[in-house]
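Removed: one protein chain of the complex. Kept in place: all other protein chains.
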Amino acid sequence: MAKKEYAFYPGCSSQLKASASNYLTSVNSMCEKLDVKLTEIPDWNCCGASVGYAEGGELPRLAINARNFALAETHLPGQDIVATCAACWLGSRETKERLDHTSQLMKETNEALAAAGLNYKGDVNIRHMVEVLIEDIGYDGIKKPVVKPLEGLKFAGYIGCQTNRPFGIAGESFENPKYLDQMVETLGGEAMTSYDQKVTCCGGALAFSEPEKSQKQIKDIIESAYDSGAQMLVTPCPLCQANTEVYQSEINKKYGTKFNMPVLYYSQLMTVAYGGSIKEAGLDGQLIRAEALEKICGK
Amino acid sequence: MTTANQNAVERYRNNFLKEVEANVEEGDMVKMCMQCGVCAGSCPLGPHWEHSPQKIFMMIRAGKREEVLSSDSMWMCTSCYNCIVRCPRQLPITHIMHGLANYAHRLGLAPKGQPTREFGTLFWNNLVKKGRVNELTLTIGHYFKDGIAAGIKTGLAMQAVGLGMVKAKRLNPMEIFGGHAVKDLKGFHAMVAKAQEIEAKKKGFTA
Amino acid sequence: MADKFAAYICSGCGIGDAMKVPQLEAIAKKEGKMAVVKSHHFLCNAEGVQMIKDDIANEEVTHICIAACSRRAKTEAFQFDGVAMSRANLREGVLWVVAAGKEHDEVRQEMAADYVRMGCAEVKKMKQPAGNVKESSSKRILVVGGGMSGMTAALEIADTGYEVVLVEKSGALGGMAANLWKRQPFKAPYAEAQDTGVAAMVARIAATPAIKVHLNSTIGDTSGAPGRFIIQVAQESGAVVEETVGAIVQATGFSTYDMAKLPELGGGQANVVDQAGLEALAKKANGGAIKRADGKEVKSVVFVQCAGQRDDTGTHLSYCSGHCCGTSIKQATYFKDQNPDIDTVIMYQDLRVPGMGEDFYRSAQQKGVIFSKSKASKVTGGDSCNVTFKDLILDEENNISADLVVLATGQVPNAGVDLEAWNPIVTAAEGGNEEAKVQRDAMRTTSVLKLNYRQGPDVPQFKHGFADSHFICFPYETRRTGIYAAGPVRRPMDILQSTDDATGAALKAIQAVENAAVGRAAHPRSGDLSFPTARLEGCTQCKRCTVECPFGAIDEDERRFPKFNEERCRRCGTCMGACPVRVISFENYSVDTVGSQVKAVSVPEEDEEKPRILVLACENDAYPALDMAGLARMTYSAFVRVIPVRCLGSVNTIWITDAMNSGYDGVMMMGCKKGDEYQCHFVKGSELAHYRMSKIGDTLKQLGLEPERVQTTEVAITDNARVVKMINDYVAELEKLGPSPMKGFG
Partner (left out) sequence: MTASIATGQTILVVGGGISGMTAALEAAECGKQVILVEKTPVLGGRTARLYRYFPKMCHPTCGLEINLRRLKQNRNVRIMTMTEVSAVSGSRGNYTVTLKVAPRFVNENCTACGKCGEAVTAEVPNPWNYGLDKLKAAYLPHNMAYPQRYVIDPSIVGTPEGEKAKAACPVGAVDLEMKEETVTISAGAVVWATGWRPYDAAKIQPYGYGRFKNVITSLEFERLADPQGPTGGKILRPGDGKEAKNVAFIQCAGSRDENHLRHCSRICCMASLKQTQYVREAFGAEGKSTVYYIDIRAIDRFEDFYQMVQKDATVSFVKSKVARIAENKANGNPILHGVNTEGYHRYAIEHDLVVLAVGMEPEITGVKLPDDVILDSSNFIEGSKDQGMFGAGAAASPLDVNRAVQSATAASLHAIQVVRKNASTEAA
């Protein structure tokens, strides 16, 4: 298989020792096994996420995303930009759409970029790692390197919002996307297809500003996962991962629940199935340890 | 009343819809709403809205400027995009809500102490400072938004979580002294400043 | 050529296995008196059909009875020119509905035998309708009304090669549409108001020799019938021109609901106009800024939808005029297209722009027209108008001021005289009531068509004064043959629908003149060449036929005898059913064709405990329902004998009394739904039957019979399961009653 190369946009949360550093770790191991080469966009900056709107306004948010595009165009010409973070992907894609459709905004954006000595020509292509896996590698490609099938492990595929709406993964439905389930099955695990909260919002950035409201959301998400018979949650989004994992203890305090469900990234599952170590899979980065998976690594 | 707000009132007299079309992100789509209410029913935080999106659109058409801009409803948006994908008129509702919130914020009409307003501001300033988000300072800044006492309180409440994150190498105490940043900070800041300047001019903000 | 009768009995589809066909043949020969009797194992296939054709050709057979499947089946196969034909229903009517098994062989055979007897008896009384080709029949078509619908009809008729007489009461063609600045879009992309096209149509009409136009003219009098209507065209000058036409399209359009009736909405006050008023202002502005009557440029306008419409209090119009939402949208864009800064608000409760109108709605929103779901309660006119309304979304009372307020009032049809009101007055007038005579004459002056019909001067109205058809599948099934309403006179509608409607009416008018020329019936018995004749020497001038004819086909001549206008007749036979002295009949459907079937049935003696029930079933709904019961292999009592009738209205009470006299135990009549939402395609057939039967109670008593022995029921075509239950329950009921005391005396 020829090496596939992409311009990598890890995003703030996936940096070293950041909240999704374990995501980064596992993505790197996963890509190694799949012979995918990721080259970080040099000097990339934050996407502004969604909540940046309050102070950021429209054009500044477009500009900071365009800055990443411009850098990618210059330093990694011809390579698709690949984001692992849902917010980074969405922020970038929205910026691209907006600039493609409104020449006025494109003009103003480049005016701003000029101040940083940059210019965006408008021909980057933005993709999420999940798209790369499904479209470029394919499920067969994902299956090939499997050496330790995740036999007997039950996962609820929690997709969340921003990898699903408004763009979503080609061929998937907004209300019932199936790709995580299919990945889990491909890796030999068992997908809880009856899980009915897979696209429920975790509260996103409001986890900080409106904890009660978003923790109610998270409660439903975890509860339904238990109801479906899952042992673990798997997700493609760092914010979803953080919110659903970090606040379980809080929710237990508030609602007297006994939640203790590991929340993992698809990339961690793959790394484990590919024979990676606990460390390579970033399993040591779990607040709620995924013993069942660690056991497989130990095998 | 901020001068920006004054100007807006002057310029649009009683036609709030025109004002929104000109100054609010995607505001020119507000007029296309047909009041079906699918957005109102699709929002995860729906129960916490005083006015649903579709109702806000009607209020805009009805010229209820103060009521809309001082409302904290838009601030409930979690950016889940359910409303966008279901809207039969394809209104970019999420963005309009963000736009309205930002506009109200810029005019100084947004509710004081609205937590998301404050967190959002904190977040933006944090990312602009270094070009990348510093999760530690962000978190601390957030906990201490209501002053030391409250900060320590929430801080302690979340201590377990915090320590857990540190233990899991997903939160770095050292970040408090610097941490991740873009190398060309100068250029980055110049760019952001420029963008803000253009936008302010366009929308009549006195930046 | 002498009549020669033949019966053909099919033994296919299992008939031969379940019934003794040779015995049936014998019956056809002996009792049915058929000259030729043959059976075939597969009568409907090429060979069987050829056998029949050969007999017609070589044996000079003129009348045939096919004893096989239902008259509704294998119609392609059993289609023979120049012969009269009856069908005895041995398959759907016997084989499929009588329970299987030996124990039922006897009753099954008896049933089949009776149907063969009945088929033979019927065909003996039948004549092959000759038809009635007119040497001189007019194929010109009168169009009344020169608006959009009338002009469309006229042009479409002319384009099809027929001559048109177009009568318009005003001094110019164009009607309401001529007063519009623009019309709603009627073609993709449905985004912009379009030119009305009136001028072009007027020019085309002027350039079409086949269209003769009478302006400033009305209809002074209409007499005759399809193919020979005599029209007196009354001109303004007082002069009268006579025109002969074959059919009529009534496109007399609508008037706007009078704003003055809406004082609470500012009707009559300054700067409050209706949609027509706004069109006038827009025409005046001619694309420039629209100004009010006082010359002030309009900077803000509010449209109030459903003004005096959709009113359930009984004060104003209860219906919706359909076009008004689209019209207000169009009018709002008049302002927006001229100056986007003009505030335009449309207050609606349900925005009704069906179909592609949705694109027009979007386009207006795009232009900044503000739509507000709210109900206006009060409008005041003046220099600054004010509208008090409840915003139904924001759930609050509010008010708004505007330079101009437009009320979307409704369409009121120009349909002429309401016959519901006319009939009692005429009856009174005929009774010699002088006041009524005055009323009648006054009323007649308000008539549009001034028909010289026994049943009134205009076409019957359906609902809210609109001259619409009663049927969903058949919008052109009118109650006056050869006269077709088109456009808003028959239903509230916009221009797009009107032009479609007028084109359809044009076709029906053309069909009507072609039918009239050869004596062919119009829908629903289209193609029927039979027509009613009366032996006037027997007539008692009771007028029942003239009064009860649902289509106003029968007038009274100077001697008060019924005067049949065959071209107006729809061949339902209601007159035949009405006639107490039984002098009215069709060649192939008469008191005898049915009566002889009733008598042909062999009624068992009392001790045999085999009741006989006569079922007279409407051929359109009840008879198919019975067929379908057979098709579904549901079983019902073998004691019934079913005779299909054109309509229960054609049922003459003599058939009932004959049946009872000959010892039947009961008679069951199956007709269509009656009442306001009647299903009867001959309007009142079912209702008349119920009425008539309610009257024969006395006759039954004289015969010493219980009234329960005669039942009149309503059956829908979907009732195959229900009809089986009805029959079986009725048989059970009659068995309780015991056998008819008349048995043996018949």
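Here the chain labels run A, B and C in written order, and each chain numbers its own residues starting at 1.
Quick note on the criterion: a contact is a pair of C-beta atoms (placed from the backbone, for glycine too) under 8 Å apart; a residue touches a chain by one contact, two chains touch by 3 or more.
Note that the coordinates shown come from a computational prediction; the quantities given were computed from them, not determined experimentally.
Taking the complete complex into account, the chain left out of view touches A, B, C.
Only one of C:60, C:106 or C:159 touches the chain withheld from this view, namely C:159. Contact with the chain that does not appear here is found for just one residue of C:511, C:590, C:686 or C:740, C:511.
The residue touching the chain not shown here, chosen from C:356, C:428 or C:547, is C:356.
Contact with the chain not shown here comes from a single listed residue; of C:197, C:220, C:524 or C:741, that residue is C:524. Chain C meets the missing chain through residues 12-14, 42, 44-45, 69, 72-76, 79, 156, 159-161, 187-190, 310, 312, 318-322, 348, 350-359, 373, 392-393, 395, 463-464, 466, 471-476, 491-493, 497, 499-501, 503-504, 506-508, 510-511, 514-515, 523-524, 526-527, 620-621, 624, 628, 631-633, 672-673, 677, 679, 681, 716-722.
Chain B meets the missing chain through residues 34-42, 46-47, 51-52, 54-55, 82, 85-86, 88-90. Interface with the hidden chain, as seen from chain A, comprises residues 173-176, 196.
Keep this in mind: only the chains that are shown with their structure count from here on.
Chain-to-chain contact here is organised linearly: an open path runs through the chains from one end to the other.
When C-beta pairs in contact are tallied for each pair of chains, A-B comes out on top.
Centre to centre, using the average C-alpha position, chain B and chain C are separated by 65 Å. A separation of 67 Å divides the Cα centre of chain A from that of chain C. Taken residue by residue, chain A touches two or more other chains at no position, since every residue touches fewer. Chain contacts: chain B has no residue touching two or more partner chains.
Per the touch definition, chain C reaches chain B in the complex via residues 343, 351, 361-362, 365-366, 368, 370-373, 391, 393-394, 398. Interface of chain A with chain B (complex): residues 12-13, 15-22, 43-46, 48-60, 62-64, 67, 108-109, 111-118, 161-162, 164-166, 174, 200-201, 203-206, 208-210, 213-214, 217, 246-247, 249-250, 284-287. Contact residues of chain B toward chain A in the complex are 25, 44-45, 48, 75-76, 78-82, 84-85, 98-99, 101-102, 105-106, 115-121, 123-125, 127, 131-133, 135, 139, 142, 158, 160-161, 164-165, 168-172, 175, 180, 182-184, 187-188, 190-196, 198-199, 202.
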